[in-house]
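With one protein chain held back, the other chains of the complex are shown just where they sit.
Up next is chain A:
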Amino acid sequence: MAEIKPRRSVVGILALQGAFAEHRTALEKLSLSRKLQILLVKTPEDLAQCDALIIPGGESTTIALLARLAGLSEPLKEFVKVKPVWGTCAGAILLSQAVENAKKGGQELLGGMSITIARNGWGSQVESFEAPLEVEGLRDPSSPFNGVFIRAPVILQLHPTTDDPPITVVARLAPGLLPSGLATLNASDEPRTFVALRQGLHFLTTFHPELTNDNRFHEYFVRECVLAGK
């Protein structure tokens, strides 16, 4: 007699290039992990099995090209329309509607979040940094999160239409830490200080929670975006 088990949610991690193994390790450490099955996604057949997807950090141009060559571009665009997706750094760029500082000739995006983002917002690697972030909606929100920003993108603009789900800010950077030239801005609604955003089932972080031992962002994505509708 077959035992009837509730089906576990399959969380895919796009594994074309970049720091996908780190996301797997972080998910495996969650107390929610027994409700999840984790799958590294390299082909359309892999993606078809997933209920949710994480797009990791890496090079957005490389990941987009490899997705196209693997026949994943269109399946990913369809997936993003209906399923929960979290993008970190390069993944956040791919989830954006528009990008500045793109490579010459422009670059392919998946869309999904109504924002404009700029690649390499702080400049080259010598400007990469770590800084404490103010967080909202995570477990233990009074404890700051150590944000690791590596050649990170900057969110320039939010432009949701009335039909889009509202955008919530999950983490902010102190205005003084913005790229030089912008550092004097002090408004709390300045989009450049937003470093983690949620819109409906979609979630992005311009920094790298997977490079820390703090799994609160992974827990947030699984709880709020992946398991919420179950």
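Assume contacts are C-beta pairs under 8 Å (C-beta built on N, C-alpha and C of every residue); 3 or more make two chains touch, one makes a residue touch a chain; residues count from 1.
The rule is short, and it goes like this: contacts and distances are computed from a predicted model.
Trainee: Write down which listed name, "pyridoxal 5'-phosphate synthase (glutamine hydrolyzing)", "Rab GTPase ypt32", "Large ribosomal subunit protein bL17m" or "Proteasome subunit alpha type", is the UniProt protein name of the chain that is not shown.
Mentor: Per the UniProt record, that chain is "pyridoxal 5'-phosphate synthase (glutamine hydrolyzing)".
Trainee: Which residue, A:18, A:87 or A:112, contacts the hidden chain when the whole complex is considered?
Mentor: Only one of A:18, A:87 or A:112 touches the chain omitted from view, namely A:18.
Trainee: Write down which of A:73, A:116 or A:146 is the residue touching the left-out chain.
Mentor: Here the residue in touch with the unshown chain is A:146.
Trainee: Which parts of chain A face the unshown chain closely enough to count as touching?
Mentor: Interface residues of chain A facing the absent chain: 15-22, 24-25, 42, 57-59, 61-62, 65-66, 69-70, 89-90, 101-104, 119-120, 123-132, 140, 143, 145-146, 148-151, 174, 176-177, 208, 211-214, 216.
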